[in-house]
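Left out: one protein chain. Kept in place: all the others.
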Amino acid sequence: MTAPPPLPKWADLFVLPVINLLVAFFICGLIILALGENPISALVVMVKGAFVYPGSLGYTLYYTTNFIFTALAVAIAFHAMMFNIGGEGQAALGGLGGGLVCLWLAPSLPAGIVLPLAILGAAAFGAAWGVVPGYLQARRGSHIVITTIMFNFIAASLMVWLLGGPLLQQGQQSPQTEAFEPAGQMPKMHDLLGGLGIETTSSPLNLSFVLALLVLVGFWVLIWRTRLGYEIRTVGHNPDAAHYAGINVPRTIIVAMAIAGGLAGLMSINELQGVQHRVILDFTAGYGFTGIAVALMGRNHPIGIFLASLLFGALYQGGSELDFEFQSITRDMVLLIQGMIILFSGALAYMFNPPLARFIARVAAKRLEARHV
Amino acid sequence: MSEFLFQALLTLDGTVRVATPLILCAMAGMFSERSGVIDISLEGKLLVGAFVAATIAYFTGSPWLAVFCAIGASVLVALIHGFACITHRGNQVVSGLAINILAAGVTVVVAIALFRQGGQTPILDRGDRFGPMEFWFVETLDPIPMLGAVYREFISGHNPITYLALLVVPASAYLLYRTRFGLRLRAVGEVPAAVDTAGVSVAWLRYRAVLLAGVLCGIAGAYLSIGQGAGFVPEMSAGKGYIALAAVIFGKWRPVPAFLACLMFGFLEALSARLQGIDLPLIGEAPTHLMLALPYIMTVLLLAGFIGRASPPAAIGVPYTK
Partner (left out) sequence: MVDHHTHPASSGSGHPPAIELREISKTFGTVRANKAISMAIGKGAIHGIVGENGAGKSTLMNILYGLHRADSGDILIDGQITPIHSSADAIRAGIGMVHQHFMLVPNFTVLENVMLGSEGSPMLKPGVGETRALLKTLGEEFDMHVDPDALIEDLPVGLQQRVEIIKAVKGGARILILDEPTGVLTPGEAESLFKILRRMKQDGVTVILITHKLSEIMAITDTVTVIRGGEVVGHRKTADTNPEELAELMVGRKVLLRVDRGAARPGAVLLEADGLECHAADGRPLLHDIDFQIRAGEILGIAGVAGNGQTELLEVLSGLRPVDKGRLVVMNRTVTRQSRTDPEQMRQAHVGHIPEDRHRHGLVLAFEARENAVLGFHKSSVTGEGALIDQQAMTAHCLDLMREFDVRPPNPNLSGRNFSGGNQQKLVIAREIDKRPRVLIVGQPTRGVDIGAIEFIHKQLIRLRDEGCAILLVSVELEEILGLSDRIMVMNAGRQVGIVPCEEADEQTLGLMMAGIRGSDAA
């Protein structure tokens, strides 16, 4: 068999991801069928649950916010050709940083000061948890994948200890801190919109969503318009050439991991300052891992990441409706779908590349022939 | 004194119990990674193995058939990993991650569909699972001080899978260092082109390593749900696959050191369980959280070259193209 012709750019960017996604959904559909339920009606339930029911869109966008942050944390590391699996740990530490700011300052200062500081605190703590693996990769040569995995577990142990001990709320049994004062709480979107005279159903969607959108734009500028972004991409594509070009490769790796950690840390603002209003255990709930899937699907580009985040947000919100409507399938189905998406959009991303390329080449040849006849 | 000895024995006993799945998974990870395929999907294979073992044991009442099916399921998962990483040259970390998430999803989804118990299997009866293996002469030796207790608590009375795990270690070492398969396996993880040009299929060699990992993880999974436990609980692998991976690295991708690392990590967990809430002289409350995090911290330090140096197989993570 001869090598397939190269895939056109448009097909690589749009057709291939859609095919991968459809295959993942198709297989999940088969599994649902095997479990004795109707995949089409499951899909209808999920779509309704994600977009149609009152307040559902708010929930969907609330989940979307989490994914945007954790996916960007993965994406920036990817641009520097590193695999950041540490989103969970970085987000957890971010929660600690933002949480400490709120516990400390919210009782005495106004929200206008506390919240920006909490955002900085979350970013800083998350960044610190990203910098260490970055440093170990850049200067000591340890594999960032393994280190970030280990750092997730270390972060989890740290949080268990802190929330069960030093930071435990007085007289509480479950591991969590005191509640944040109102100055440490992110305003809800339905309240803000209500203030503008727009009535919406209440949902957990809060101002963090706007922050996420701003960060998306900032990410694009950083990667494709700044000198630092140029350096990060150079290091990612060709570290030798980066060295040749006078770029400090280890420093760039560390900076990229700091930004990655900071971005992951911001996810905690949505979850803790936005909804829980206290630091709780395991609030990261796998969002850090899912961020990898989102980044893969979104091809590490802000627009792709936004769309993929929306998809996953809808999956999460729509998936929770499954519990009410079906006997045999529950929201855990979402985990399965997610795994399939990572498998087909990530690990098997190029499985359909050769056949698709051949198909497109054949169609193009036919069209050319037709024109000549 | 005898109380201390008894406590020590119980801790050692616990160590072996905790270390059993780690040992099996570590050997699995070692084979896969020595062939050049990163395997963070140990966790997922373990979980699938645990679920299938518990399910089959529940329906058939045969623990042996259950282990067999657990192996089959885990091998199937390994095949997905191989298909993605070897055949399609996909990213090995992404594939592993996908498998871990898939495993977490599929076990719970199927468990709910089958049993409607929130993702668990029903609790298994004693006859449906592996019990401790009482050795001969426990009664005879019991009266002898020290030896009797050591024999009863530490040597005898473990799960058959535990003894199997202890046999797997020398077998793995033999396979790796003394056989044709082992020589080729070690070579393919370093310079796959050398294996290819010697007329040996790189893909088939790697597939065999990955499938072997599947077999071992399947056994480990069965141990969790029908050996140590009495049924399947969601997420029951609880990071053991990752600790095993840490042990592989800590053992510098060699069977015996990896085995020792498993014992050490198992000991830390067993000890911290024993010391939970106990005040120690001089230290105060036992730092059990720290002890549980220690395997991860030590692995990070080792990888960073602060305690020795661990250099992975040269070709690890790189799909082979001619």
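Labels A and B are assigned to the chains in the order they are written; within every chain, residues are numbered from 1.
Quick note on the criterion: a contact is a pair of C-beta atoms (placed from the backbone, for glycine too) under 8 Å apart; a residue touches a chain by one contact, two chains touch by 3 or more.
Every value quoted in this text rests on a predicted model; they were computed, and no experiment measured them.
Only one residue in the set B:A193, B:A273 or B:V318 touches the chain that does not appear here, and it is B:A193.
Contact between chain A and the unshown chain involves residues 2-3, 5-6, 221, 225-227, 230-231, 233-234, 237-238, 240-241, 243-248. Taking the whole complex into account, chain B touches the unshown chain at residues 178-184, 186-187, 190-191, 193-201, 314, 322.
As a working rule, only the chains that are shown with their structure count from here on.
Each chain gets a centre from the mean of its Cα atoms; for chain A and chain B, those two points are 30 Å apart.
Residues 31, 35-36, 83, 85, 136, 140-143, 145-147, 149-151, 153-154, 157-158, 160-161, 289, 292-293, 296, 327-330, 332-340, 342-343, 346-351 of chain A are the ones that touch chain B when the two sit in their complex.
Partner chain A is touched in their complex by these residues of chain B: 38, 40, 80, 83-85, 88-95, 97-106, 108-110, 112-113, 116, 119, 239, 242, 245-246, 249, 289-290, 292-293, 296-297, 299-300, 303-306, 312.
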